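Left out: one protein chain. Kept in place: all the others.
Order of writing sets the chain letters: A, B, C, D and E. Residues in each chain are counted from 1.
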């Protein structure tokens, strides 16, 4: 299988999905932000109050999923019917864990929407903690589940 | 040092930067996309033609940097004077390496713009290769250099 | 009935509407801008020419309806099939009256689109008259009609 | 004083502000959402948890301020240096009270940014509570303070 | 036939397309950028490398098609299923030739999306060559094919 986003002349294209079936499509993506123990402790302690880092990042992730076709040049505009983003602290791993789930009934998958939601949530965590910890790393952003469509089910992890 | 994006009542705020000096500010961020050897080979072979994966991702990264304040809730709108994004293949590491540099003369740093450029470029690589390789990982997105502003110079790597 | 935009753990979510029926959905919202008599007189007199305040505000309202999912974090992206915005002067009430109607055939209602259209039209009236009247008030923005969907018909006023 | 957003031929224009002084400009706007007592009680009770209605609306308001020039046709694009949005419950008045403050050093005022922040925050409160209370009203959105620029200081309320 | 975007009172409206049939709709638009022979030679010579002018403009055109409802006030938001943009040099005519094709299955045509794709691609060619050639002209942007919908097939050229 080759690169589907180019035509025979090597031009980038937004490929025609009109011939694909309208099916229920779900994608789950994950990623993490590695941070210093002190940073994670501060996120946790602050999280007991309203307006905490993880809530802001979660909302940014949901809104980011909706911006996917504006950001990724060859992504189709989609009418997402569901977006959830979960963030939790894994202090043993010095990490903020992020999981995003997107779904719709349509002709093309929602992997990029789920991956974009994770990325934007991770960038927002970075933004809110960067004054105290410049060495954070956004890492391991990946697809962990996909269903619907001709290519069938995919499960990782 | 605590979390700068919250006020005393725990409300998220876009902090006032009016009192900061207008200085030349530069940020460099890096990241990589891990992919199967066959995927990287295809990117390399296709890259000999115009409209290749890396060029599309590079352009997406530059445009993504400009969307940073739309994506990251508490980021200030900024008039970037420079954005460059470089992508290269590191086949020994089974990776696409991405580096972004942003600069302006202003009152707040451009780390988030550089990190967003890397993230959007990485997501675009994923999008263009996902039909053949669902197991790719976007990883190690981090700040490697920052200069300008009161917090001084930062260098990693 | 509780707050539908949170899951059991208290996380904000864009709720899954895939299970809802595709029905014709209509929403009508209203609001007004209270202004000084002299301001209203100027709007009226200028309105005899092209490019008047009410026409600019009307167009801004229509375009604003399309931006709803960008603005309201947990709103679904929707393919609106109709947007109308009407503005008229009620000089007896010292007010610009604004009515917006949105419609589509889909799985979720268009109340937020109609309310956003009214809000953006009202803000535009304020913007265009603010040099002469800083004391204007945007007020009484409310849903006056809703039909389609499981929750049934709603009529106010 | 007439309508500043039209030229002599009656064309709408984005007026030239190049000749204005760069001064520190601040604007404060306020508004409220009137709701049923039961709705306010639910917002309050839920607010003890993370991800509450008021936090989501606050963030939406901050992000909305940044979208002002996209929404209001004749507004100048501005590099805001500060945005804060506060929401609180006034159960005696059956209302959510919203206050937004915007600031920058520049050639044009930030009233529209503060008013837009209040409007988007109010719309978000409506969105999150509409399943239980369709009769809410967004009301009394107004400028309460403005300083900087040739027109001098304005204080209301 | 009159102007369909106005109602009986002369108000601009986003017309209701809910009653139209969902059919396969295709539109093809064309345009050209006239430039000095030396400019075209430079585009051609540079085009042998990656990241050339025509590839950047092509991608901008595809992304531009997706922004159509943000730009054209009374355009409906659409879920495009296909966008392709082709650019080629016609050195005999001192021109860059641009063709865009858009398609979807829906209730309204995609002419504006195809015309917007051509326009944004042309503007991008101008932007990238303007330092050496200020006298370029964007010209002859027109619809050359349209099918689907009640108004039937249209072919020009």
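To be clear about the criterion, contacts are C-beta pairs under 8 Å (C-beta built on N, C-alpha and C of every residue); 3 or more make two chains touch, one makes a residue touch a chain.
Everything numeric here is computed off the predicted structure, so don't read it as measured data.
Q: Going by the stated contact criterion, tell me the shown chains that border the hidden chain.
A: Hidden chain, whole complex, touched shown chains: B, C, D, E.
Q: For the chain that's not shown, point to the residue among D:44, D:107 or D:145 touching it.
A: Looking across D:44, D:107 or D:145, the contact with the absent chain belongs to D:107.
Q: Taking the entire complex into account, which one of C:26, C:40, C:56 or C:114 touches the absent chain?
A: Counting the whole complex, the residue in contact with the absent chain is C:56.
Q: Could I get the residues of chain C that touch the absent chain, sorted low to high?
A: Touching the chain left out of view, chain C contributes residues 47, 50-52, 54-56, 58-59, 63.
Q: For chain D, enumerate the residues touching the unshown chain of the complex.
A: Against the missing chain, chain D presents residues 7, 9, 11-18, 69-70, 73-74, 76-79, 106-107.
Q: Name every residue on chain E in touch with the hidden partner chain.
A: Chain E touches the chain not shown through residues 1-6, 10-12, 31, 42-43, 46, 49-53, 56, 59-60, 63-64, 67, 70-75, 111-112, 115-116, 119-120, 122-124, 126-132, 134-143, 146, 151, 154, 156.
Rule of thumb we're sticking to: only the chains that are shown with their structure count from here on.
Q: Both chain A and chain D are touched by which chains?
A: B, C
Q: Enter the angle, 0 to 180° in steps of 5, of the rotation superposing CA atoms of chain A on those of chain C.
A: To map chain A onto chain C, rotate by about 120 degrees.
Q: Centroid of chain C to centroid of chain D, CA atoms only: how many Å?
A: So the centroids are 15 Å from each other.
Q: Measuring centre to centre with CA averages, how many angstrom lie between chain B and chain E?
A: 30
Q: Two or more other chains in contact with one residue: find those residues in chain D.
A: If we look for residues of chain D contacting two or more partner chains, we find 50-52, 55-56, 58-59, 63, 67.
Q: So what shape is it, when you link every pair of chains that touch: line, ring, star, complete or other?
A: If you draw each chain as a dot and join those that touch, the picture is no line, ring, star or complete graph.
Q: If we use the touch criterion from the header, which chain pairs count as touching?
A: A-B, A-C, A-D, A-E, B-D, B-E, C-D, C-E
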